[in-house]
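One protein chain is absent from this view; the other protein chains keep their places.
On to chain A.
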């Protein structure tokens, strides 16, 4: 190549390394601060957690190496861990109800009626609220004597229930509270998705005689796939990191029956009586791998879709 260059050019050949590689280097320069912060605050702490999980450590004194001791205790019949794990599973599946519920509301609101924006914003409203506020509102709703729920049940003639005080019901009560804002989130995802639905396809389907469920299932839903995908991702991640509602509504109780892994981790290592950083880190690592499993699956399917689209 250089042989072909005409004589006046050689002085320019000595331009700096940066000038020569500008196109390749500049994006990295812009990414550098982000990468740096991501490494310092996300990547390195992940490996630190792995490291700490092999120790017994109270967060203050010397770390004592215990190898896989924490994991053996955790997976070898720690009842708190089992309760937390199964509660996480419950959260995972029941939280997904937010997706059909959000779709239903979105379809309902996707019409041109006077004042529809107001209705839309009212349905979206719970998502804007802080989770702490949602938790408080629902714990008042569930109050054993004064709560609205029991007032309603009283009218119907059903006996009073203490949802948050009953170890068999409390988790479901909290999930129901969590579904309220999550449904609003899914709804907004579907509303934007519905805006992108091709009216010509609807028209064509209508000419072919499709309506009602068939129209929804074969024509609308396939076009909503991107929205459904995002709704799945945010809902599953939301379910796995559920913490604030539990902390506000029951504080893990009654007798620890509403713990999930993230709350158990907090309790063990950071709460008032928590001095077991190693054990807490082991719980965090287990939760990390559960999340990694889902995220890897989502990334994989996203990659597959992208490739297919090309």
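Side notes on the structure shown:
One rule holds for everything that comes next: a contact is a pair of C-beta atoms (placed from the backbone, for glycine too) under 8 Å apart; a residue touches a chain by one contact, two chains touch by 3 or more; residues count from 1.
We take it that contacts and distances are computed from a predicted model.
Only one of "Carbohydrate ABC transporter substrate-binding protein (CUT1 family)", "Hydrogenase", "Benzoyl-CoA reductase" or "Pyruvate/ketoisovalerate oxidoreductase, catalytic domain protein" fits the UniProt record of the hidden chain, and that name is "Carbohydrate ABC transporter substrate-binding protein (CUT1 family)". The chain omitted from view is touched by exactly one of A:24, A:42 or A:60, namely A:60. Considering A:17, A:213, A:273 or A:289, the position touching the chain not shown turns out to be A:273 (whole complex). Per the touch definition above, the residue from A:109, A:149 or A:164 contacting the chain not shown is A:164.
Contacts to the hidden chain, counted on chain A, fall at residues 58-61, 79, 143-145, 162, 164-165, 250-251, 253-256, 267, 270-276.
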